[in-house]
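Dropping the structure in here first, questions after.
A single protein chain has been omitted from the complex, and every remaining protein chain is retained in its original position.
Coming up: subunit A.
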Amino acid sequence: MTEANAQQGSPASRETAPLTPVLTRRWLSPESWTLSTYEQLEGYTALRTALRADPDQLVELVKSAGLRGRGGAGFPAGVKWGFMPKEPSKPHYLVINADEGEPGTCKDVPLMMADPHSLIEGCIIASYAMRANHCMIYVRGEALHCVRRLHHAVREAYDAGYLGTNVLGSGFDLDIVVHAGAGAYICGEETALLDSLEGKRGQPRLKPPFPAQAGLYSCPTTVNNVETIASVPYIVNGGSDWFRAMGREKSPGPKIYSISGHVENPGQYEAPLGTTLRELLELAGGMKDGIPLKFWTPGGSSTPLFTADHLDVPLDFEGATEAGSMLGTTALMIFNETVSVPWAVMKWTQFYEHESCGKCTPCREGCFWLAQVLERMVDGRGTEEDIDTLLDVCDNILGRSFCALGDGAVSPITSGIKYFREEFLALCDRNEGARGTQDERDDKAGEHGRSQAGDPALAGAAR
C-alpha cells in the first residue's frame, strides 16, 4: 500500500478482489502469440462448440452472459448482434475496432500482441453468429508490430483451416482482413472507422441508418471492440453463469484495466468489473515513490476526472457514471501531486484540438478556442473571466457536437475546473494585470495564429 492510499485509509481495501486472468491468462506463456501455444491452452475449442450450435443460440448466449462492449460505451454485445438481419440478402460484415486511440488506453494492442488467436477465435464465432463471411480488423496504424503479428496469426489460422472456406468442415466460410488505419483518433468512432475502411475520409456518419442496417459498403455490419470479441470464446466455453460470476449484476465479467502514470507498476490488470482504484493501486504496487494521488481518469481522457475522493468508486459502467464520470475504456491515468491540473488539461485539450475531425462546428472551433485559452492560462496570461468562458464554451460543445469526440473533449476541462478551480485561479493571479494587448499576441502568432504555451514541465513544476 502506498503512502497515498495509506493516507486515505480505507478498511475495504483489505478484502480486495483478486486478479481474474481470463483474457490475459496466456499472456505470460512462452511465445503466447503462436498458434501452437494457443491450441495447447484450450485455443480453438470454443470454436468447435460454437460451430455445432445454431447462430441464434450464440447470440442468446452472449445476451444472457450480459457482455457489454469494451470500446467505451458499454452497449450490450448480444443486443447489438441481435440487430443484424437474420436473412442475409446482402453480405454481412463484422468489423473489429482495434484503433485504440483513447489517451491512456493500452489493452487491445497488448492483447493482440500477446494473444492474437483469442481475438481471431472470437471473430470466427461472432461472424458465425451474425452470418458474416467477412471480418475486418481495423488496427491503429501506429501499431505496426501489432499489425504484423495479426497478419501472421491470421495466416496461421488460414493454414490450420480455422479461416477460409468450410471452416473446420462446418460449411461456414470466413475471411479475415487485417487493415491498418492511418492514425486518427476519430477513426476509432465506429462510423468514421467504416468510412475509413471504405477508403474514404474518416469522419463520423449520420445515424440512422445504424451499421446493422447499412454499415460497411451499406451492408449490415457490427462493429465491436477487440476486448469484447476476445471475451466471446471464454463465454462459449465457460457459459454465461461462469461469466456472470465475475463483476456486477449490470456489468458482468472480467475487464482489463490499463493503469499508467505515477504508480509503481503500470500495466494491464485484469479484474472483475466493479473493482475500485484502491484495489487496483494495491495490485499495481501503489503510488510511485509514495507521492500522493491527486487526480485520475477512470476510462481515458474523455471521461471526467476523478480525485483521491473517488478511490472507492466501483469501476463498472454504473458505478463510474453514478460518481459523475464514465467507465470508458478503463484506462486509468494516475497523476500525483506534482502535476498541475491546468497543464494536464491543456495537454489533453491540445490532443482533442489536433484530433477533432473538423466535421462539426462545436468541436472543430470549440477545441481550437479552448486550447488557446488554456495555453494562455498556463502561460500565466489568463483571467478569471477565461474560466467562465471555458465553462460556457464547454457547455456549447457538450451534447451539441456531431459525435462523442466533442463530448469527450470537454470532460477534462469541466471536471478539472470542478475539482481544482483554485489552481486555475492561481494561474490567473500570476497574470499581474499585465494582460498582453492584442498586438502583442498577434506578434507571437504563427501562420495558423497560434501562440505556444510556455514550457509545460515548468508549468507543472510551478505548483
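Basically, contacts are C-beta pairs under 8 Å (C-beta built on N, C-alpha and C of every residue); 3 or more make two chains touch, one makes a residue touch a chain; residues count from 1.
Operating definition for what follows: contacts and distances are computed from a predicted model.
Participant: Which of the following names does UniProt give to the chain that is not shown: "Electron transfer flavoprotein subunit beta", "Molybdopterin synthase catalytic subunit", "4-hydroxybenzoyl-CoA reductase subunit gamma" or "NADH-quinone oxidoreductase"?
Facilitator: "NADH-quinone oxidoreductase"
Participant: With the missing chain put back, one of A:I96, A:A331 or A:C360 would touch it. Which one?
Facilitator: In the full complex, the listed residue that touches the missing chain is A:C360.
Participant: Touching the left-out chain: which of A:W27, A:F210 or A:W369?
Facilitator: In the full complex, the listed residue that touches the missing chain is A:W369.
Participant: Please pick, from A:R25, A:K63, A:K288 or A:R400, the residue that touches the omitted chain in the full complex.
Facilitator: A:R400
Participant: Applying the definition given at the start, please give the residues of subunit A touching the unseen chain.
Facilitator: Touch set of subunit A with respect to the missing chain: 184, 186, 201, 203, 205-206, 214, 217-219, 353-362, 364-369, 372-373, 376, 389, 392-393, 395-396, 399-402, 438, 441-442, 444-445, 447-451.
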